[in-house]
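Entry: chain A
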Amino acid sequence: MSKEKKQAELIKEISGVNPLKCMKCGKCSATCPAYNEMDIKPHQFVSYVANEDIETLVQSKSLWKCLSCFACVERCPRDVKPGKLIDAARQIVVRQKGQNYLKADEIPELLDPELPQQLLVSAFRRYRR
Partner candidate 1 sequence: MSIEAKEEFRPKIVAFCCNWCSYAGADLAGSSRLGYPADVKIIRVPCSCRVNPMFILRAFEKGADGVIMCGCHPGDCHYSTGNYYARRRMTLLFSMLDYIGVENGRTRVEWVSAAEGVKFSTTMNEFVEKIRSLGKNVRLEDLRCRK
Partner candidate 2 sequence: MQRIGVFVCHCGSNIAATVDVKKVAEMTLLEPGVVHAEDYQYMCSEAGQEKIIAAIKEKNLTGVVVCSCSPRMHETTFRKAAEKAGLNPYMVEIANIREHCSWIHKDMEEATEKAVILARAAIAKVNLNAPLKPGESRVTKRALIIGGGIAGIQTALDIADAGYEVDIVEKEPSIGGRMSQLDKTFPTLDCSACILTPKMVEASAHEKIHIHTYSEVEKVSGFVGDFTVDIRKKARYVDMDKCTGCGVCQEKCPSKKAASEFNRGLNTRSAIYTPFAQAIPNVPVIDTENCIKFKTGKCGVCSKVCQAGAIDYTQKDEIITEKYGAIVVATGFDTIKLDNYDEYAYNQSKDVITSLELERIMNAAGPTKGHLERLSDGKAPKEMVFVQCVGSRCSDDRGKPYCSKICCMYTAKHAMLIRDKYPDVNVTVFYIDVRTPGKNFDEFYRRAVEQYGVNYIKGQVGKVIPQPNGKLLVQGSDLLDNKQILKEADMVVLATAIEPNPGVRKIATMLTASIDTNNFLTEAHAKLRPVESPTAGIFLSGVCQGPKDIPETVAQAGAAAVKAIGLLAKDKLMTNPCTAQSDELLCNGCSTCANVCPYGAITYEERQVNDHGIRETRRLAVVNSALCQGCGACTVACPSGAMDLQGFSNRQILAEVDAICQ
Partner candidate 3 sequence: MQEVINRAKELLADGTVARVLGWKAGDLPYNPEPAYFESVESLEDFVYNGFCGANLSKYMIEASKLEGKTMVCLKPCDTYSFNQLIKEHRVDRDKAYIVGVGCKGKLDIEKIRKQGVKGIESIKGAEITDEADNLTIQTLYGEKTCSYADAMLERCHVCKGKEHKIYDEIIGESKDTKDADRFTEVARIEAMSPEEKFAFFQKELSKCIRCNACRNVCPACSCRKCVFDSNKFDSAQKANVDSFEEKMFHIIRAFHVAGRCTDCGECSRVCPQGIPLHLFNRKFIKDINEFYGDFQAGEDTEARGPLTDFTFDDVEPGIVGERG
């Protein structure tokens, strides 16, 4: 399997999304609050994964502009959930650096009661497998 294919497969696995279900309606982009900040738009994320061009995706600005508000996940009529794909691509970047920043088992020890709840939830969302 080529490196590109492997990465695309990984994204699909992490996100649990089948990009082929997309009917290219653009509702994700229509609804995205960070749309104008993005160079690659949410609906394009799906085709980048489908076309196995993960390299461009992880280099994009969009990767870090996505707010994970999940409006696209909520409204997607086809269960494609671009937000999850973006999340998965972010994980790939994180993993490429050679380590998982957080392992699920270590979390309880690292918990700080001062930590805001929202940060925790977002961390879980971002770093869980």
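A word on the picks: all candidates are chains of the complex that A comes from, given by their letters.
Here is the rule we go by: contacts are C-beta pairs under 8 Å (C-beta built on N, C-alpha and C of every residue); 3 or more make two chains touch, one makes a residue touch a chain; residues count from 1.
Just so it is clear, the structure is predicted and the values come from calculations on it, not from any experiment.
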Selected partner (touches chain A in the complex), from 1, 2 or 3: 2
Interfacial residue positions of chain A with respect to candidate 2 in the complex: 21, 23-32, 35-36, 41, 43-44, 71, 75-79
